[in-house]
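Apart from one protein chain that is not included, each protein chain of the complex appears where it belongs.
Every chain is named by a letter (A, B, C, D and E) in the order it is written, and numbering of its residues begins at 1.
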Amino acid sequence: MPHVRVTRRAHFCSAHRLFHDDWSDEKNREVFGDCSNPNWHGHNYVLDVTVEGSVDPVTGFVMDLKALKEVMNARVVDDVDHRNLNLEVPWLEGIVPSTENVAVAIWERLAEGLPDGIRLQSVRLQETPNNSVEYTGPGEG
Amino acid sequence: MPHVRVTRRAHFCSAHRLFHDDWSDEKNREVFGDCSNPNWHGHNYVLDVTVEGSVDPVTGFVMDLKALKEVMNARVVDDVDHRNLNLEVPWLEGIVPSTENVAVAIWERLAEGLPDGIRLQSVRLQETPNNSVEYTGPGEG
Amino acid sequence: MPHVRVTRRAHFCSAHRLFHDDWSDEKNREVFGDCSNPNWHGHNYVLDVTVEGSVDPVTGFVMDLKALKEVMNARVVDDVDHRNLNLEVPWLEGIVPSTENVAVAIWERLAEGLPDGIRLQSVRLQETPNNSVEYTGPGEG
Amino acid sequence: MPHVRVTRRAHFCSAHRLFHDDWSDEKNREVFGDCSNPNWHGHNYVLDVTVEGSVDPVTGFVMDLKALKEVMNARVVDDVDHRNLNLEVPWLEGIVPSTENVAVAIWERLAEGLPDGIRLQSVRLQETPNNSVEYTGPGEG
Amino acid sequence: MPHVRVTRRAHFCSAHRLFHDDWSDEKNREVFGDCSNPNWHGHNYVLDVTVEGSVDPVTGFVMDLKALKEVMNARVVDDVDHRNLNLEVPWLEGIVPSTENVAVAIWERLAEGLPDGIRLQSVRLQETPNNSVEYTGPGEG
Partner (left out) sequence: MPHVRVTRRAHFCSAHRLFHDDWSDEKNREVFGDCSNPNWHGHNYVLDVTVEGSVDPVTGFVMDLKALKEVMNARVVDDVDHRNLNLEVPWLEGIVPSTENVAVAIWERLAEGLPDGIRLQSVRLQETPNNSVEYTGPGEG
């Protein structure tokens, strides 16, 4: 059966701040600019998760998108939507929540939650209409 | 000369929270849901400002869009982008920063900053792709 | 308190067909073109519902958008999503499901489902990225 | 029968320049900025034309959108797409092709081309994702 | 000459249904959910076809996009637009019209219709704004 990539999109709205708490406000501002604002700011994130596998000859599905949506909600979206990425997400603890770092952490959350035979192919995370990142896994180093 | 409406779009990213500090967390959550999260959340707001006036026969402009952009930046965007709408915006002090209230406050900021002959016609503020509000001024009551 | 318009967007995917069953296939094709295809076709409809009211001084809301979403789901979206507009929607029975007619029918479904003090201002229905209609109620005749 | 507004979207790609040929290059640049570049620049314009009328009880249409599309193509799009708005469009001769002026000219082209009973309600012209204008006719002065 | 990928987007509106006719309605609903509705539903599909080749030193084109558009229309879009994917498309006969299966079938339609020197690189098919698939050919298994 052919291998196909399937992408499911989700949205979440979060607050965050880029900073190191052992740096001065000045140093944080110098490195992170407005993104270090101590009073936080936030974004409507757009998350595109792509999985790959062979098409099931009976259903015509690589993976039921309802199942993928549920994994994404249970392991990612429910934890971050209307939350503070610095303070409230156990799997982001100790991480500067740059778009890059959040995408890598989302990869790790999802890679272990997928059914057999389904390969996580890409996590794409858009922070603003002009800024986005894509992580395709540790094999790419 | 014909009257035309001109719309300029801007974007800003802010943190906010819907709550009353004289209410319990439970009451805030009951009324405002996830939007009352004490650790904040945030959005990529999309702001569409529409002005109306007669077309200048020499320039073909109702209003130079660069000038409108500068007014929007100086009186609104610079104050809210990468800021916390509850804590850092003088003209939102004491206001629950619902999309409705922020749109009305932006109207007031802009109405007094426009050149003679230009009427502010509409402030449209989109909080998420599915939720937006429009305020067309106090005359509509 | 200021009057503000609030818009909530929803999506639904439906099959439909434009035809009169007392017309020949040829006449249906002549009037309705490909839209009369006897084997149906379908669309991802985008529905924007705008309501208007005064801003509640306590909540900052014209209307809780969760409540508006629930009315839209209960009275419209649940009836039409993944359904056939000609065969399965009681409130479209006997109506050619043109975008115009569907928008008017949605207006009627929603106008009677809104809380006191909230005026339905507009139903906008997009059938394709290039084709949309807007109905603002019977008063406009 | 209810009155409904129907919108058809079209796209065209044109070159233009904002300038007066009896002004110096310096004066043109001072007033029109980069838009006065003597070597032209261009845009992907997005045109939304809205008409209003009562819904035909037989077809369910205000106006057949294929007919509206043909009027828009014959009277507007075919004249401006892949053309120079300053040099090649008879109905823009002698006009500074600002978005405002082009929208007003498009209104005039379309108002006289519509069938009886159909009122042109709005011409909306987007020059860039952030800049657009809307003209709703001479009655609004 | 450099190798470049060129993407052409097309749209089509179709009805479909996911089901096996040797299964009961209950089993079809259990596996395919609302997508198995016996009265059909439909979508505005967005199709992105990407081809790859070396840039012609005279024209600057990998492939004339008008020619690619014509191949896409003649071999795909004309067959599926305003059609029923289960009943009316010879090259989908006997196939559950999941997005995956339709994308693979479109690949096969296009791979044999392209000029020499042009490699079909990807068929991306979006069923809804949140659901899409990509097929990059049989070599990837």
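Please note the rule applied: a residue touches a chain if its C-beta (ideal position, glycine included) is under 8 Å from a C-beta of that chain, and two chains touch if they have at least 3 such contacts.
Only a predicted model underlies this, so the values are computations on that prediction, with no experimental measurement involved.
Listed by label, the shown chains that the missing chain touches in the whole complex are A, D, E. The chain that is not drawn here is touched, among residues D:D21, D:D34 or D:E112, by D:D34.
Checked against the hidden chain, the listed residues A:N39, A:S54, A:N73 or A:S98 yield one contact partner: A:S98. Panel shows chain A; residues 18, 20, 31-33, 95-101, 103-104, 129-136, 138, 140-141 of it touch the chain omitted from the view.
Chain E meets the missing chain through residues 2-10, 50, 54-55, 58-62, 65-66.
Taking the complete complex into account, residues 11, 13-16, 34-35, 37, 39-44, 81-84, 87-88, 128-129 of chain D touch the chain not shown.
The rule is short, and it goes like this: only the chains that are shown with their structure count from here on.
Touch-path distance (fewest steps) from chain A to chain D is 2. Taking each chain's centre as the mean of its C-alpha atoms, the one that lies farthest from the centre of chain E is B.
Measuring from the average of all protein CA coordinates, the nearest chain centre is that of C.
Note on B-C: across the candidates C-E, B-D or A-B, the interface recurring with over half of the contact pairs conserved by residue number is B-D. Distance from the chain A centre to the chain E centre is 28 Å, each centre being the mean of its Cα atoms.
Chain B and chain E have CA centres that are 42 Å apart. Per-chain Cα centroids separate chain D from chain E by 34 Å. Shown here, the protein chains touch in an arrangement that is not a line, ring, star or fully connected set. Each chain pair that touches appears in this list: A-B, A-E, B-C, B-D, C-D, C-E.
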